[in-house]
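Input: one structure, supplied below.
As you look at this complex, bear in mind that one protein chain is not there, while each of the others sits in place.
Order of writing sets the labels: A, B and C. Residues in every chain begin at 1.
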Amino acid sequence: MTSVFDHPWLGGLFRDDDIAAIWSGDAQLSHMRAFEAALAKALEACGKVPAGQGELAAHAIDITMIDMNALAQGTTRDGVPVPNFVKQLRAAAGDAAAAVHTGATSQDVMDTALALTLRKTSDLLTGRLTALHDALSELKRTQGSHDMMGRTRMQAAMPIKTAHRIDAWLRPINGHIQALSTLRPQVECLQLGGAVGDGAAFAGQRDDVATHMAHSLDLTDANNWHTDRTAIADYANRLSLISGTLGKFGQDIALMAQQGIDEVRLSGGGGSSAMPHKSNPVLAELLVTLARYNATQISGMHHALVHEQERSGAAWALEWMILPNITAATARGLSAANELCEKIEDIGCRES
Amino acid sequence: MTSVFDHPWLGGLFRDDDIAAIWSGDAQLSHMRAFEAALAKALEACGKVPAGQGELAAHAIDITMIDMNALAQGTTRDGVPVPNFVKQLRAAAGDAAAAVHTGATSQDVMDTALALTLRKTSDLLTGRLTALHDALSELKRTQGSHDMMGRTRMQAAMPIKTAHRIDAWLRPINGHIQALSTLRPQVECLQLGGAVGDGAAFAGQRDDVATHMAHSLDLTDANNWHTDRTAIADYANRLSLISGTLGKFGQDIALMAQQGIDEVRLSGGGGSSAMPHKSNPVLAELLVTLARYNATQISGMHHALVHEQERSGAAWALEWMILPNITAATARGLSAANELCEKIEDIGCRES
Amino acid sequence: MTSVFDHPWLGGLFRDDDIAAIWSGDAQLSHMRAFEAALAKALEACGKVPAGQGELAAHAIDITMIDMNALAQGTTRDGVPVPNFVKQLRAAAGDAAAAVHTGATSQDVMDTALALTLRKTSDLLTGRLTALHDALSELKRTQGSHDMMGRTRMQAAMPIKTAHRIDAWLRPINGHIQALSTLRPQVECLQLGGAVGDGAAFAGQRDDVATHMAHSLDLTDANNWHTDRTAIADYANRLSLISGTLGKFGQDIALMAQQGIDEVRLSGGGGSSAMPHKSNPVLAELLVTLARYNATQISGMHHALVHEQERSGAAWALEWMILPNITAATARGLSAANELCEKIEDIGCRES
Partner (left out) sequence: MTSVFDHPWLGGLFRDDDIAAIWSGDAQLSHMRAFEAALAKALEACGKVPAGQGELAAHAIDITMIDMNALAQGTTRDGVPVPNFVKQLRAAAGDAAAAVHTGATSQDVMDTALALTLRKTSDLLTGRLTALHDALSELKRTQGSHDMMGRTRMQAAMPIKTAHRIDAWLRPINGHIQALSTLRPQVECLQLGGAVGDGAAFAGQRDDVATHMAHSLDLTDANNWHTDRTAIADYANRLSLISGTLGKFGQDIALMAQQGIDEVRLSGGGGSSAMPHKSNPVLAELLVTLARYNATQISGMHHALVHEQERSGAAWALEWMILPNITAATARGLSAANELCEKIEDIGCRES
């Protein structure tokens, strides 16, 4: 219970239920099942297993209860859950066991499951970016004509309209939406390569099997990204860029909320245990925290690019440690930014 | 459920129950209670509240059930759990409410609770470092006379004794134990400063109250580290240095386990879903992963040093996001390193 | 003389003359002159200064000798070189001084100069990426049919063709070329906003002036990226992704070059002062170093996204410290990777 995202009370600040559901064990397990079921059916469709065996296996894959303790113990031993997962599925599939996982390897299952998780993640983030764009645009429409002081290097510089400051917050958002859209097909990709990634176990039919699977999972067949983590790191980069945008917004609001500056009035600020009169810009500070958190994490995703040979257990596991938290921080940042927009009662000076 | 440390199956690899217990919500809450109870008693001892009130309040603080939902909701609103926590405690204390939290602020509670958590963390890590030192020393004793090839820049250089390689793993460990011991009094410190850290609300008796509290909590009164996060960052640094030591050990073992090099034989390696014959050096790779994870995280702790004014919500919360995970990665690294030592059946070449 | 890129002997390993020339003081100064000259002409074209004054000023801007000591002293005082630079230019322009820098601010000059520098940087990197793609393709053509062992988690897994390993190195390269091409118009942008970025000093003609300048400098008028550093950070991200690709290549080569593995033969490896017989895979290791260097630096560029108000001296200067070194590491990585391809005499096993 060390993560703020699941902490019994700090979770009140950091947790985002939507992203937590997307990355839950249940959701990830369902994606792993989806991979194996799609493979079983594809094996049948390509004549790699007798007619009916693929469907039979897929059904078993869909419905069998997974022994989670055994799965965790298997992960302790193997470093990945898939060997035990497959063992459980094969036992459930009975006579159709040969249609389970044949030709595939652990990374195929986990990377494809990740691709399915990132699809839902992108849906969530895109919706929130759009909402934030709308909220800031509305703020600009209603309060953009107010006057305020433009500040550079922490010093009063020249008067500006509030719209100019808001434009700075708005400017990158459509770019983020567009960039996410461009990145999606690069990460929403089937991974299918087998033991060393060359698909040799499919005896020349790897592409047929993959095409079938990609179609049923609605993924692209990117023919093998198991050691090329560029797209995953680039995706993490975009999420951290989004957090950076939000961090600037939060920092600006926190500075505007200072007594003596008084350029924003927020409803419902946070209370203090020592000073009941205070109204702290909690969400604004949170945006700064999350920006610096993701700016820290992105480094780890780039180190994971040094993914040696046909599979690096060390580099791959580093992604598992870091990427989910980047998505959680980004999603929470966006929900917090949208909440913060709602709390802005006045920005700039009405009369001047 | 985004953290590997609590993940339903990845937790099998990453989770360490001992460190998880130390950082559990329950344990943290008990430390927060300990702070408030010690304060209540100190207020009484220093004549800040009527005789009996401090004891009465302390008793209520110890036994009252905390409404965790309310605590989480309070954290959502206030950015910290303490205002709601104090509200619940004061309600429980009834007539003795004036002895609850008087003169203190949120950061006093949370930082002092952190100090108590780090004490247990240091106990755990020190024990494991000692065990690792013993295990490696024993390995050196039993297998140090074997021959192997010394390698520099990934190239065979000159033959060495296995003891020489093991010495490289051993070398930093006593230093880590010593450094942790030196760091302990710097982080096992009471924080007591009140609203802005100057103890003004204690009306000249801040030091008396603090001395009393420090004694009952067995902490040092470091007179105010609320904005000076040097010791906390230095502590995180030491933990990441430990992980780095373990990462070198793991990287060396993984390289020695390569077919063609064959300088180590491990029992019970991890299986593969595609290649049942394989025996993967899972724990060795895990040590590399954890080293690179902590090497990434340490940066965030240093950014949190820029802790502006009398309290930075943004910088402080960045610590909450990062430090617990550093401790979890370090503790797991040490348990994994100790397990790995047990798995080493042969190292170097017996006959040569 | 602390930087490896300019070090009297370490520069032999790290320095790349082409990127050093692009980022030289002379080249940067010429870009700053280009901005001011383009502005002077645009001011004239838009009727902001009397006819002839713009041309006159531009001519003075182009030819006047800049006192570099004064420029450095001005930077010491002002934190940016532009106030002193403008002072020198205005003195040189004499009667046309009013056409120098009018309406602009320091960041306009420096960011636009940066855009011009990044154009040349992208040209260089793109050419080298193309060369690397060709070299690896040729290697695959000539040696791809050789046999070697596929390795996962540092363990022998299944035999592969050398082409499969080379494909992993090749896979991201076209994507990098394409991504750089997409990023170019996002960073090759004029910055023109004046004191607080709203172009107020141009009295309604900011867009006219900018359009004129953008045309003459062959840049896009992105209407104000002075506080939105997304594109710059994204550019740095792409460069670090490139380094990551090269790091995997280098790590694989270093592992293949191990005695006992012997899957690659390199010409002209590095010598040792103690072991003249050794042939160290210096360039392969360098690629790993540069990948981890950029993976470290990228974090700083993301922290610089928290660029408060209308100009953050602190965040902006962080870019100055980090971005040039990222470009230097990336350019050197690419030249080293191309050299390494030339040194590969044999890869995999000819007969098997």
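The working rule: a contact is a pair of C-beta atoms (placed from the backbone, for glycine too) under 8 Å apart; a residue touches a chain by one contact, two chains touch by 3 or more.
Since this is a predicted model, take the numbers as computed values, not measurements.
Of the listed residues B:Ser30, B:Gln251, B:Ser279 or B:Asn338, the one in contact with the hidden chain in the full complex is B:Gln251. Residues of chain B in touch with the missing chain: 79, 150-154, 157-158, 160-161, 164-165, 167-168, 171-172, 175-176, 179, 186, 195-198, 200, 224-225, 227-231, 233-234, 237-238, 240-241, 244-245, 247-248, 251-252, 255, 288, 291-292, 294-296, 298-300, 302-303, 305-313.
Touching residues on chain A toward the chain that is not drawn are 149, 151-158, 254-255, 257-262, 270, 272, 275, 278-282, 285, 299, 303.
Chain C residues in contact with the hidden partner, per the touch definition given at the top, are 1-14, 19-20, 23-25, 68, 71-83, 85-86, 101, 104-106, 109, 194-195, 201, 250-251, 254, 268, 270-275, 280-282, 285-286, 288-289, 292-293, 295-297, 299-300, 303-304, 312-315, 317-318, 320-322, 324-325, 327-329.
Here, only the chains that are shown with their structure count from here on.
A rotation of 180° superposes the C-alpha trace of chain A on that of chain C, rounded to the nearest 5. Centroid to centroid, with C-alpha atoms defining each point, chain B and chain C lie 39 Å apart.
The residues of chain A that reach two or more other chains are 79, 195, 251, 288, 292, 295-296, 299, 303, 312-313, listed in rising order.
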